[in-house]
Every structure is written in structure tokens, then in C-alpha cells.
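Sharing a structure, written as C-alpha cells. Questions coming.
All protein chains but one are shown in place.
The chains carry the letters A and B, assigned in the order they are written, with residues numbered from 1 in each.
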Amino acid sequence: MGVLAMTPVFELEGVGFRYPNAPALDGVSFSIAPGQCVALLGANGSGKSTLLRLLAGLAFAQAGHVRFQGGELTEAALADDAGGLEFRRRVGVVFQNPDAQLFNATVFDEVAFGPLQMGWSREQVLERTGEALRALDIEALRERPPYRLSGGEKKRVALASVLVLDPEVLILDEPTAALDPQSQARVIDFLFERLGERTVIIATHSLEVAREIADTCAVLSGGQLAAHGPAEGILSDEALLRSTHLLHVHRHRHGPGSAHSHPHQHS
Amino acid sequence: MHIPDGYLSPSTCAVMTAVSLPFWAVGLRRVKAAFSARLAPLISVCAAFSFVVMMFNLPLPGGTTGHAVGVAVAAIVLGPWASMLAISVALLIQAVFFGDGGITAFGANCFNMAIAGSFVADAVYRAIAGAAPLGSRRRVVAAGLAGYVALNAAALLAGIEFGLQPMLFHDASGAPLYCPYPLGIAVPAMMLGHLAFAGVAEGILAAGVVAWLQQNEPSLFEIHAAAGRGRAQRIGWAVVLALVFAAPLGLIATGTAWGEWAVEDFSKPEARAAVAAASGNVEPPAEAPGGMARLAELWKAPLPDYAPAFLHNAAAGYILSAGAGVALTGAAALGLQWLARGARRRNPVG
Partner (left out) sequence: MRRDFLEKTLRNLGDALDEAGRAESSGPLRRLDPRVKLAGFFGLILAAASSRHLPVTLGLWGLGATLAAVSGPGAWRAILRLWAGVGLLTGAVALPALFLTPGPALDWGVTQTGLQSALTLLVRVETTATFASLIALTTPWPALLKALRHFHVPALAVVIFAMATRFIFVLLGIARDAFEARRARHVGHLPGKLRRQMAASGAAMLLGKSIQLSGEVYDAMRARGFRGEAVTLDEFRCSRADWAAAGLFLALTGAALEWGCWR
């Protein structure tokens, strides 16, 4: 492999960010290699979504640096017409709230939105949109308005609307939150099968999801990076998971009359 | 308040659309400058908000409920330009998809509620709130009054638009082609309901929302600051306020205003004879019915310098009684419609 392949997709260096009335990230540094699947773990409010917004170029670091394939991600860099649009094509984001993600009047319009913004030709837009609808098995929903879809269907439409641009990096914010177990399993299976060589970054507070698909884990706690490393090591470090509120200890029953305490996960 | 198709002549509708167009054009440009690409999501979501708020039933003092438009809330939080665009979009959706308000009357409805409503609400809110701190009680009062005045200004404009129809458009025999009531009836008929109910609902909503935001989401008041203001805004105020307040005065000044039954005629014997003949030899009252004096007071209170000479005329009561008649039959119709809807819900047809 050449030197190029070794350039990290994302590189964070002492990244800090605060909202007008709340600090969100402080001194976060790590990098993401191409083809990796990274689970971004953390309790609610730990800064996962904010970090994803920085990686996706939707907000910009107020301290430190965020680099994409060696180039610094700044507002000015993305304002540049060709470069900005190319970055949007290469980095796809599936947001946590499907109602915010799906803002078009029909499923077809939703999936075609990205290609149209890219300025592709009419034929190309129609062809790629058709492919994406087939790939996610949502052709039947083509003319349906998103408000009539189930949670699982909305998630698949959201994935199609992002994958239609064939991004190299896929960012997912809590992809399994608010789904029933069957839809959850379906989304995980899909990610498992299709995302082969893509770089994937998943924010989640579900250890189960992380166990199933992550190569690497980064743990956020109160806006700071609590740990970063191979998935097996982090997911088996009970002390770490407990201190970052990813595991709870409480009493519950195992069989008749045997209440006791042990670490326990809620997802 | 949502004027349906058919009550206003196409030329009136064209004029109202033409008056609205520059506001939309300037508004779009200003909001785009303030919010850049954020414009699309902000306006569309706020239009949806206004649409949903129009479905709320607000409990009014006295046990009834009323609907608000949400225009004062939108003007206070988003500023008049963005508010005007958002409410216009909400009205368009109501007209096209829900048959609420006419398609040809869209320009008139937008001018009354979205444009005049936003600018009047903004002007009243700023005038009363002044430099009071963001969390002050004064801002709550200012918001309530802004809602009340804005909706009544919109109703006044609608009343004037209605009242001009019989003067300008009738067939060969003199029968009015569109709204049949002259200004003297149409304006009080529109105003009574809004002074007493709809305006109150709008005021309660605006005051309540501002009070809640002060406690829970004060950051929302900063959106407006981002929208900026300047000369265009002052021109907007000037045009709208001139139309709302000067138009009726201008109409009165030209003398033709109050329709075919010129009010003064009631005191002239020969005119009374003519009216008596015209109404099947029933003698019209020489004086306004006594009970109407109180209604006249109600009508006088909120708009003190609105045509004082006209209001001091005893015959004003007579016209008010006609106005009240229209309002009452309107209310009765709404009641019937409500009953019909209830019946439909119990035996759904479709």
C-alpha cells in the first residue's frame, strides 16, 4: 500500500466547540483511517452529535483542527463551489431525526435531492435514484410522502438518500435509536453487508451496535475523549464503560429469589 | 378572515396581489441576506407552525374559544419580513389544499393577514416594548396588544375591501355583483367579531407565547436581531400603516364612502320617504335604536380618531344594527356548520 492510503480520512487535533450557552467539546484528538468502522460511544449529551457535525462540515472547530484527507475543514474551504460540493458528495450523513432528514414531499424527491444539487444530468439523476431505491428495497414507496412511512422505512429512505451519492465516508447518528428490534437488526445487517470498503462513523450509546460492527471505538464523556482504541479492548473495559455512564449497575432478578447487582446495559 | 373566492372582484384581487408583490420581493431579498441558505428551512418550518397554530382553539374570557393566526408571534420572533413570508406560505397551503380562503383572493388575504398583520404587530410591539429588558412584563403586554391590534387591522382592511365592492361593481340593474354590503355595514360587521373574539385570541396567544419564551427559551428572541432592520423596514411600516389608517379616512374625505344609504339621509324627510318606499313602506327609524348606543360605544372605544363625525351621528347606530345583524347571522351560520360537522362525524359518509 502506498503512502496515500495511510493518510487518515479524518484527523482531529485538540478540537474544542461550544454552543452559545453550553460547552460541547473540549480538546478532542484522534484520527480515523480509511475503511475503518468507528463507533463513537457516549451517554446523552456527551457531544457525539456535535462531533459528527464537525466531521460533516456543518459546524467548525473553534479550537484545534479538523482535517479531512489532510486538508483543514474550515468554513472558507467548504464555501468554495467545486470543493465544497465534492466534499458533500464524498461525506454522507444520516441524521438521528428522520423528520429532519426527510424534508421532501415524496420518497423519490428525497432520494433525487442530493444528485440534483450535485448538478448531475437528468439521465444520471434518474438512473442513480432508481438504483438507490432498488438497493434499499423501497421502490414501492417511490411516490409516498414520508409522513406515511414507518420508522424502519424512514431509516431506509434516509440511507438511500445518502448512498445515492456513493459517498466514501458514511456518518450515522444513532441509526438504531427509536427502532423496534426487528428494524434495528435489519439496519445493522444492511450496514454489515454493504459498507465493505467505506469509512463508517456511527454515534451510538448502544454497546450492542458497537459490538456488532465497530473495528475501533472512541468514547466521549462530558465533551472530552475518555478512550480511543480497538473495539474489543474498550467494549470489555467495564470500569471505563461504567464511569462514562454507558453501563449501569442496579439490582434485578435472575430466576426466583436471586436478586443481585451486576453491570447492566440499557439500550 | 380568510376571504373566499367570489366575494371580491377579480380586479380588486389583481390590485391586492400587485400591492403584495413588492413586499414579497423585498422580503425574500432581505430574509435571504439575513439568513442566507437557512431561509428555506426557517420559512417553511415557520409556515407549518403558523398553519398548525391556526388549528388551536384558544379559550377566551367568557367561556368561548377562538382561533388565532399566529402572525404577532411570528413577527415578534422572526421579524416582520420573515413572518410575512411564512404566513403567506401558510395561507397558500390553506387555499390550495384545504379550500380555506380563495385562490383569486390569495393576494388580498396575504396583504391583510401576512403583510399588514406582520408590520402592524411589529410596529405596535416595538412601540410599547421600547427598550424594556427581554424578561420584562411590559413585553408580554406589548405582545398581547400587538396581536390584538394586528388582527383588527387585518379585519379592517378586509372590511374595506368588502365594502368597496358594491360601490364599484354592480350589474345593469344596480344589483351588487360581489360582496353586497357597503363600507358602512361591511366594516362594522368585520370589526365586531374581531374586536370581541379573534383579536382577543391573537392577543392571548402572543402574550402567552412571549411569557413562556421569556421563562423557557429566551434565546429565540435573538433570531429577530439577526434579521436586522433599516430603511426598507421603515418604508414597509409606512406603507402598511398608511394603508391601514389613511385608507378609511381618505374614503370618508372623498364623501362617497359609506355606500348608497348615505347616513345623513336618515335625517332628511324626503330621503326617509325614499328609503321607506324602497323598503316596502316600512318607515326607517328617525333615531338609531336605543339599545344600539352601547354597541356604538364598543365600536368607538378602540379606534378613537376613526371618523369621529360619523360616529357621533345617531344614525351610526342604525348601520351598526345592520352590521350586528350580519355578524349574528354569520355566527348562526358557523353554529349550523358546526352542528353539521358534528353530525357528519357521527355518521361519517366517506
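Note that a contact is a pair of C-beta atoms (placed from the backbone, for glycine too) under 8 Å apart; a residue touches a chain by one contact, two chains touch by 3 or more.
No experiment lies behind these values; they were computed from the predicted model shown.
When the full complex is taken into account, the listed residue touching the unshown chain is B:47, out of B:1, B:47 or B:160. The chain omitted from view is touched by exactly one of A:9, A:25, A:41 or A:56, namely A:56. Touching the missing chain, out of A:101, A:183 or A:244, is residue A:101. Note that of A:12, A:61, A:125 or A:202, the residue touching the chain absent from this view is A:125. Where chain A meets the missing chain, the touching residues are 53, 56, 58, 84-85, 88-89, 91-93, 95, 97, 99-106, 109, 112-114, 116-119, 122, 125-126, 143, 145-148, 161-162, 165.
Residues of chain B in touch with the missing chain: 4-7, 9-10, 13, 28, 32, 36-49, 51-53, 55-59, 61, 63, 65, 70, 73, 77, 85, 89-90, 92-93, 95-99, 102-104, 166, 170-171, 173-181, 185, 204-205, 207-209, 211-213, 216-217, 220, 223, 260-261, 275, 277-280, 282, 322, 325-326, 329-330, 332-334, 336-337, 340, 344, 349-350.
The rule we apply is simple: only the chains that are shown with their structure count from here on.
Once the centre of each chain is set as its mean CA position, chain A and chain B turn out to be 49 Å apart.
Chain A meets chain B in the complex at residues 20-21, 103. If you check the complex, the residues on chain B that touch chain A are 41, 219.
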